[in-house]
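Missing here: one protein chain of the complex. Every other protein chain is in place.
Chain nomenclature is as follows: A, B, C, D and E, assigned in order of appearance, with residue numbering initiated at 1 for each chain independently.
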Amino acid sequence: MYRAKFVRALFPGRFQPPHKGHGHAIKWILEELSDEVIIVIGSAQESHTFQNPMTAGERVYAIKLMLKDMNIDLNRVYIIPVPDIFMNRVWPRFVEVFSPSFDVVVTRNPLVRELFEELGYKVVPQPLVNRDTYVGTKIRRLMVEGGNWEQYLTSSVASYIKEIRLVDRLKLTLGSE
Amino acid sequence: MYRAKFVRALFPGRFQPPHKGHGHAIKWILEELSDEVIIVIGSAQESHTFQNPMTAGERVYAIKLMLKDMNIDLNRVYIIPVPDIFMNRVWPRFVEVFSPSFDVVVTRNPLVRELFEELGYKVVPQPLVNRDTYVGTKIRRLMVEGGNWEQYLTSSVASYIKEIRLVDRLKLTLGSE
Amino acid sequence: MYRAKFVRALFPGRFQPPHKGHGHAIKWILEELSDEVIIVIGSAQESHTFQNPMTAGERVYAIKLMLKDMNIDLNRVYIIPVPDIFMNRVWPRFVEVFSPSFDVVVTRNPLVRELFEELGYKVVPQPLVNRDTYVGTKIRRLMVEGGNWEQYLTSSVASYIKEIRLVDRLKLTLGSE
Amino acid sequence: MYRAKFVRALFPGRFQPPHKGHGHAIKWILEELSDEVIIVIGSAQESHTFQNPMTAGERVYAIKLMLKDMNIDLNRVYIIPVPDIFMNRVWPRFVEVFSPSFDVVVTRNPLVRELFEELGYKVVPQPLVNRDTYVGTKIRRLMVEGGNWEQYLTSSVASYIKEIRLVDRLKLTLGSE
Amino acid sequence: MYRAKFVRALFPGRFQPPHKGHGHAIKWILEELSDEVIIVIGSAQESHTFQNPMTAGERVYAIKLMLKDMNIDLNRVYIIPVPDIFMNRVWPRFVEVFSPSFDVVVTRNPLVRELFEELGYKVVPQPLVNRDTYVGTKIRRLMVEGGNWEQYLTSSVASYIKEIRLVDRLKLTLGSE
Partner (left out) sequence: MYRAKFVRALFPGRFQPPHKGHGHAIKWILEELSDEVIIVIGSAQESHTFQNPMTAGERVYAIKLMLKDMNIDLNRVYIIPVPDIFMNRVWPRFVEVFSPSFDVVVTRNPLVRELFEELGYKVVPQPLVNRDTYVGTKIRRLMVEGGNWEQYLTSSVASYIKEIRLVDRLKLTLGSE
């Protein structure tokens, strides 16, 4: 794809865990949309809950593994953890603080789209790729239920998830108030 | 250097701005100490003050420029912004949350050394390279006084500093209460 | 109503959105209870959620519109946004910090009554006026379901709600995790 | 029980309210496990909610009453309130800041066990004593439903609960959004 | 002054205390610049320090007294307390959350100007009126030194300052660490 001007895209998510859907989106961004992509890991302070079992650092590492598995050029990627600020309208400005400047935001989340548009950003949705299957909540549920969650992750990420025994950790979060 | 086991080092700093002293340290780490290095950008929520003029995102970007200028392999480097937590004893654990796992910490700051040692980490100092000159506070002072600050930065970082007009910003911070 | 001594009342709420029930209460306060009223807008940091769709600033503005629609004397009213502090027992003291001094609190919320009474305040309930219909949650639900929400707001507030396209924003909050 | 070395145990909980189950656990700790016990009162900033009706200070006081009722030596006990930090992985380190040093953690909560084990602590479960009945949530439910909650508390604690009219407070929390 | 379009101005400050210099600026804004003015009281969470002796609520009240003393139309004025967020770049967005929408910012503070300009706002300075004398820090110093601070305040504000015994409070702040 030809671009007259250098373009950098922002791709926010929680990445619990990083799955092939994320990988396809990043690939599409770098092929069709922009020269570089900033992967923003939201709720970075969270871990050891069902919604957010992995620490931000584990997610940084797993995303890098996935990018390697999918032959994505790491030199074109930033991976930036950002903690929650609990103020929706302020949040995109807060993301700006942690991130190199960007020209476009990639998301299918309607609230995230609205919030970045309010700050003046162009927002585009990533293409739909098996939306049903590539959903973090569904993958985490498969993990606790003993389903085949590995199919939604690249092989190195699946191995890493096993190495850190994330499935056990996820089950722990169900037992606590 | 031969290492029997994969090693990852953590190199924390504020990088206001990232200077050649930082670059030499990172080079030394990757040559002599570890396979990968995690550059932790502290006080990530701060900007537009004399102590912390650049945003975390600007520091992420400038560090990447510096690494390229110095031909350091980006694939071996993580750059992670971490906000302040204002609790010294808890801080190294907080850094762990944002960071892939690491084996050794590189710092010459005696308090940082103490805090990571208390959490059980091995800490080593980077070699001294013109310690007098490679100091962030001194470089920022040269900026507001019209001195030759460019010499302490790699060329792309110096250009970027000019592009974002950091010297003007730094002067603004002096006029405010 | 004759009062030997100047009296100022505090009227706390979230005002999502400000409706005629709020307006009637304020009118009653200024006619029967006190010389001035402080309208405290709680959860001021929140916006773009189903519980709290409007920003505090939008609520400040809409309350002023409602007061004008109902011919309430603005000179006798303070409108003060107060963010959450997430500590129930401390909250009334926190409200005191943001507010001119007051003599009485007006609320029908049993927990709010308890918390201000614990700090030594006299608390009185506003009269019940169509309690069923004047409830923020119900009005917001009508908004997303296409019901006749306008009837519960004064005309300028209803126009403003349309101008800022709050109904669209409210629908966005349903689609996000 | 003979111990070659002085041992101090940490016993974390929310103590809403402190019940005989807690008392039996503390007794067992001091008889079988350690020389001293640190009772950590979690969620210390919370009060006046159904999950956390009592303030931390009220819990400190009620625990002391219970220890006296059960003839437990106060000289071997620390009672330390600790507010929430909302970062699971960091939390045990945060507890360390508020607490004298300890050698072992006593808990049956699987997440708490995991979090302290990650920081390197030995964790042991207290013996099960009528687990069904000694559960804070169940006792609070009995309070609002008019059941016989007193049987689960020592007599001084039950009297104190009445003195501060906690049952009324608990009911208030049900009526608020 | 004729304006084709309705204009609202934002006038931020700490107002410790509100003095005639503030009053002149507000008068000028309403005569020359805008239809309405939003007075933003910064550092609203602070009080009982030398830099910020008055609570936000006391400042709200004193500003209203000053506006009345100077015959400024209260219907054209909003007074909004805003706590600190301790992130310079995010701060103007945070102010937006608490405030009705505005078109222009009035300030002589170079950092405040920069921060609002970065968010896209037009910023204009208020005219200089005895800049030397109308400075909060100087007035507070006169208070503790027994100087003639009253001359810089309108009469009702000076009376109110005496009523709340602010000079005594200011002296207390000097004696504490």
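Keep in mind that, in the parts below, a contact is a pair of C-beta atoms (placed from the backbone, for glycine too) under 8 Å apart; a residue touches a chain by one contact, two chains touch by 3 or more.
The structure displayed is predicted, hence computed values, not measured ones.
*Asks:* What shown chains come into contact with the chain that's not displayed?
*Replies:* Hidden chain, whole complex, touched shown chains: B, C, D, E.
*Asks:* Touch as defined at the start, partner being the missing chain; which of B:9, B:82 or B:115 qualifies?
*Replies:* With B:9, B:82 or B:115 as choices, the missing chain is touched by B:115.
*Asks:* Which one touches the absent chain: E:34, E:55 or E:107?
*Replies:* Spelled out, the listed residue whose C-beta touches the missing chain is E:55.
*Asks:* On chain C, where is the contact patch with the chain that was removed from view?
*Replies:* 87, 89-90, 93-94, 96-97, 119-120
*Asks:* Could you pull out which residues of chain B are in touch with the chain that's been left out?
*Replies:* That gives, for chain B, the contact residues 51, 86-89, 109-112, 114-115, 137.
*Asks:* Spell out the interface residues on chain D facing the chain that's missing from view.
*Replies:* For chain D, the residues touching the absent chain are 44-45, 47, 55-58, 60-61, 64, 74-75, 78-81, 83, 96-101.
FYI, only the chains that are shown with their structure count from here on.
*Asks:* Look at all chain centres (mean of CA atoms) and spot the one farthest from the centre of chain E.
*Replies:* That would be chain D.
*Asks:* For chain A and chain D, what's the span in angstrom between their mean Cα positions?
*Replies:* Chain centres of chain A and chain D, defined by C-alpha means, are spaced 38 Å apart.
*Asks:* For chain A, jot down the residues that touch at least 2 other chains.
*Replies:* 45, 47, 55, 87, 89, 96-97
*Asks:* Quick one: label the inter-chain contact graph as line, ring, star, complete or other.
*Replies:* Here the contact pattern is something else, fitting no line, ring, star or complete shape.
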